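Okay, so here's the structure we're looking at.
All protein chains but one are shown at their positions in the complex.
On to chain A.
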């Protein structure tokens, strides 16, 4: 890691880490509340720890200039290891909270272990920890290959990766302590948000600079998606998290928006975090790794163009369908519904594009579990976007909203689409990044695939059942014209489905654990006999960089 940096970069790293340590120290020493002090301590430990790492390599010889004839893959390698770590952690916490809903005494009577504090750990760990690291790893890899150039800089890729993981760490340690601003999928408090802002802008600058150095006239499709993901997430993050802290040294802040405006801003953010973090980013992954693995060109270039701009434009309107029948003005609800319905066109455009690319490669899908991960992901992408448009319809939403149907829907997307495409991409990336012929165990990839598929199906069917039953029970009247069920009746009816869901989650977790083991064994395994570096290198060597 450190040996790859030039001595100037090493010194710069020390300077940045010194500033970060100072920040942590001030936070810890001058805090107005204990939680802020604890987080200051965490920042300090993180920065000092990395500082020692850099110091230990400070006197290493300068990296040779031959590095410019190679891609810069070290950050991707570390990001992949972090991805698998976050996956196992986040899924384990998720399964724990799933059991908690079936057996509420699993909180052990501890303040930190109640459902409300643990659930955001799960969502943040899987969305931002697992998903985010997978996106960083693959975007670094893809942008270099498709632009035939090395990443623009050696320090900033590390700053983005490690800074981003500090953000994840601060978030998931904050929730059990009680640090949250209670905005769904944007729970971190103001100072963590500010830090992410710095990291994310660096990411954007790094990406744009790398694109600017490309040796190809055209910007490849996958990069449009990665670019939209980075840009729009920055927009969403900044607007949604505008807040006034209680004091500069206090962990709590108050959102600038209140009531109905806050609700609209929050779902504009929340829905588009799904659109741009969990869809656009992973579509970028799909548009690169699926054609490469299938050894087929993408089915239709024009369809990619239409899909891309359709998604970028229309998704941003669709958030308000989360607020049907609420105090949000009717016209905004209707606009949201309308655009959610039209959104089906570009979404299915991408899903069809992926599946049609596989036409002529079905024998590969049959034999190669890695490609099967990607194919099933594309199918789930199509199914989930259809379900999403369907659920945006007012009448359907009146039944599904507030029930487990929504939970089932987001997990069909999260497990079926996001996680499967990521595992598919990682299984094709890991052997090539570490110079191995193939994954350590093909059998384990196969086992992971079936566990993941079975887990997803059990989970989603359980939640569909519980959601629809609960929604119907809420609105059932007896012949006398009064409500037939009390609320607790519906809670009791959910019990078997909650157990089924937790079992489905456990299967999915088992698959991911096998995957993590397989990745680790591949990394530790012997290098391929003939290292065919071949054409996997930048097109032109840029002298003096």
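Basically, contacts are C-beta pairs under 8 Å (C-beta built on N, C-alpha and C of every residue); 3 or more make two chains touch, one makes a residue touch a chain; residues count from 1.
As a convention for this text, contacts and distances are computed from a predicted model.
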* Select, from "Cytochrome-c oxidase, cbb3-type subunit II", "Acetolactate synthase", "Adenosyl-hopene transferase HpnH" or "4Fe-4S ferredoxin iron-sulfur binding domain protein", the UniProt-recorded name of the complex's unshown chain. => "Cytochrome-c oxidase, cbb3-type subunit II"
* Asked: Of A:336, A:349 or A:431, which residue touches the hidden chain?
  -> A:336
* Among A:53, A:198, A:483 or A:527, the residue in touch with the chain that has been omitted -> A:483
* Hidden-chain contact residue, picked from the options A:181, A:307 or A:522 -> A:181
* Hidden partner chain, touching residue among A:273, A:314, A:412 or A:502 -> A:314
* Have a look at A:3, A:22, A:198 or A:247 and name the one touching the chain we're not showing. => A:247
* Provide the residue numbers of chain A that touch the chain removed from this figure. => 32-33, 100-102, 104, 107, 109, 111, 114-117, 119-120, 175, 178-184, 208, 211-212, 214, 217-219, 224, 227-228, 231-232, 235, 239, 243-247, 250, 252-266, 268, 302, 305, 309, 312-320, 322-329, 332, 335-336, 339, 398, 401-403, 406-407, 474-475, 477, 482-483, 487-488, 491-492
